[in-house]
Structures are given as structure tokens and as C-alpha cells.
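First the structure, then my questions, so here it is.
All protein chains of the complex are present and in place, except for one that has been dropped.
Let's turn to chain A:
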């Protein structure tokens, strides 16, 4: 599902966010990428999500060589294969939960009716079937994140990337969100969770530790990279 080989990423000004990273993730894995802030894990998420291109090295996502795809094809890859969950939810204000989720499918080429149907299914899946008509400001933090997760999985992506999904939530809501992500993993989705919370990382089957742009420890080191 994911294959990074000797990936580096340098930003203008000589900041080296990734200093030669190789990582292999099989389909259906549940992986935590953990590290303190500044360790390069956010850059890692951007590279995995094809939002950013590496300075050197190769990135393969779902069988596609990201470095060789033009912007339009990368966008299509994101639309069909990758779902994102952000710490700050990024829900549209003044818009109902179901429309927030349905709009997430806007770029998949589905018609409006199909988008709404899928959105309703996704909201049922995250346990918010009763909150579909509520706007973002009428929902609790945990519910908002669950709407965001519904938006990310409504299109059945093969890969779900979550950036500090519990970072803005209290521990009870956080546990609910984590349980949800585990459930999605059990249903077959490859899930990568980026976090600085060691406790959360420890609860996941595989942990990749990062520091200063390098992978310092991979609990599945046996897997060839």
C-alpha cells in the first residue's frame, strides 16, 4: 500500500524535515507514526497523502509512483484512494453534517443523489445516524471528528491518514474516535495515525518512531523495506 524509499524533504532555507526515510506498509495494516513535534511526522503525512512531493527518493501509494504523476492524476488518487482526518476537523460552518460528508465526495465523480446516499451510510457507520441534520457548531468535538472520519471514509478509500485525530478532544471522545479507527481497520482499510501521544501509539499493532527526520524505531522491522 505504501512504499517510501530513501525519501528526503527539504524546505526553503535548508530545513531538512525528512532525512532519508524508507517505510513499507502492507494493505490492511494499522500503523502509528509517533514522535515529538519537529520530528518530521507531519511532513511524513503530507508525503504519504501526496499533498507534498519529496525532494528526493520515491513514493509509491496504492501502486502509483507519486513522483511521476501530474497534479491532476495526484488529485484523482487522493479523491479515490486516500482519506484524510485532521486534528482541526475542517468542517464547513453553517453546513449540515450530511452535506459536509457528501461534499467530501464531490471530486469522485458521483452524482448528487449517490453522494448523499453514501454520506448517510458513512454517518451511520460512525454512529451519527441521528445527527445528520445538525450543523457543525451544534455537535460536540468528538462528534465533529466522527463527521470528519465519515467524510474521509465515505468514498471507501484504501488508505486512511489521520493527523493527531484525538489531539483536540478530551480522553473519552478520543477513545471513541480511536475505537472507530480500529473498527475501520478491522473492516480492511489501511490506517496510518500520526500522533505524539505514546499511549495511543502503544495501543496500535505497529509503531514507527521518528526523530529529526529519521525513523528511529519500527516495531515491524522484520518487514523488509
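In the analysis below, contacts are C-beta pairs under 8 Å (C-beta built on N, C-alpha and C of every residue); 3 or more make two chains touch, one makes a residue touch a chain; residues count from 1.
The working rule: contacts and distances are computed from a predicted model.
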Chain not displayed: protein name in its UniProt record ("Peptide deformylase", "Electron transfer flavoprotein small subunit", "Molybdopterin dehydrogenase" or "FtsX-like permease family protein"): "FtsX-like permease family protein"
Given A:19, A:51, A:120 or A:214, the one touching the chain that is not displayed: A:51
Those residues of chain A which, in the complete complex, touch the missing chain: 46, 49, 51-52, 62-65, 68-69, 71-73, 75-80, 82, 84, 86, 88, 90, 92-94, 103-104, 106-112, 151
